[in-house]
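Encoded as structure tokens, here's the structure I'll be asking about.
Of the protein chains in this complex, all but one are displayed in their positions.
Let's turn to chain A:
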């Protein structure tokens, strides 16, 4: 007579007696415990490596200048002060710089995510003769950084003339019509609109890989229900791509926020926050006059104020991430199409 247990075991494909079953269960439990121990040890070690610089920044930003050369101060400063943040606030023109950054960042991120998704879908799901060669060029554009083409781009946006319409008008009015788009966020919007923004090619690549892995049946069902390619894209693919969208959006926010090379090229006055950070040290004289510091003080405080500034620059990103984290992890879990 078969017991229930041996029946269930034969279902798995092996015949085991009860003794062996308890043994294997014990083995499995031990394995789970070991895995947990290892997991926590690993996470704690990694947390140390990854949090170390942040803790270092916090510790240094809170130091007053007396603590700087005090060897007994290792992590916790003796004279905790928030004045470094106050100075950094002035030097970075924090509120204005944040406003400038957001003005550039929010439309850019939205445009970039949508356009990259569209192009990625085009590459993933349609067959046309020149697809492979275009895709190879796409890889090439990821590799060539903006540094190699930044000067021609600068000239292009200084005398912006879309599709030579201005030049055509020039034949009528006698003088070619161009617009100076520098010092506005428009270069970013335009580049993103045509899939050439900061790391756009990479996002196209990500979306292409993502869509290639989606079941074709979804689209076929939509087609039978009378959807054209564009409505299939908007109504079926976009809602199902939440995971990829959020991943890309997060990267896009972070990289637009942190970008300083392109911004420094395109802006002269309305500088975004990351460019302000690069010039922070050069602006130290601003607080020298305002707070009556000697130049020696300024020299001493240079690094602590810079570190406070660093914290203030990354703080909004960390806040966004911590708030968005929950939604973010949930969404990447929900996207799997359970069939």
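Assume a residue touches a chain if its C-beta (ideal position, glycine included) is under 8 Å from a C-beta of that chain, and two chains touch if they have at least 3 such contacts; residues count from 1.
Here, contacts and distances are computed from a predicted model.
Visitor: Since a chain is absent, check the UniProt entry for it and pick the matching name: "Acetolactate synthase", "Polysulfide reductase", "Ferredoxin" or "Sugar ABC transporter permease".
Guide: So, among "Acetolactate synthase", "Polysulfide reductase", "Ferredoxin" or "Sugar ABC transporter permease", the name matching the hidden chain's UniProt entry is "Sugar ABC transporter permease".
Visitor: Return the single residue from A:22, A:47, A:180 or A:285 that touches the missing chain.
Guide: Going through A:22, A:47, A:180 or A:285 one by one, A:47 is the residue touching the chain not shown.
Visitor: Quick one: which of A:144, A:221 or A:290 touches the chain that's been left out?
Guide: Touches the omitted chain: A:144.
Visitor: Considering the whole complex, which of A:107, A:170 or A:229 touches the chain not shown?
Guide: Reading the full complex, the residue touching the unseen chain is A:229.
Visitor: Have a look at A:193, A:227 or A:249 and name the one touching the chain we're not showing.
Guide: That would be A:193, which touches the missing chain.
Visitor: Residue-wise, where is chain A in contact with the chain that is not depicted?
Guide: Here the touching residues of chain A are 11-14, 36, 39-40, 42-43, 46-47, 49-54, 56-57, 59-60, 68-69, 71, 73-75, 115, 118-119, 121-123, 125-129, 131, 134, 136-145, 147-149, 151-153, 156, 163, 190-191, 193-196, 202, 204-206, 209-210, 212-216, 229-230, 233, 243-244, 247, 250-251, 254-255, 257-260, 274, 277-278, 303, 306-307, 310, 313-314, 317-318, 321-322, 325-326, 329, 332-333, 335-339.
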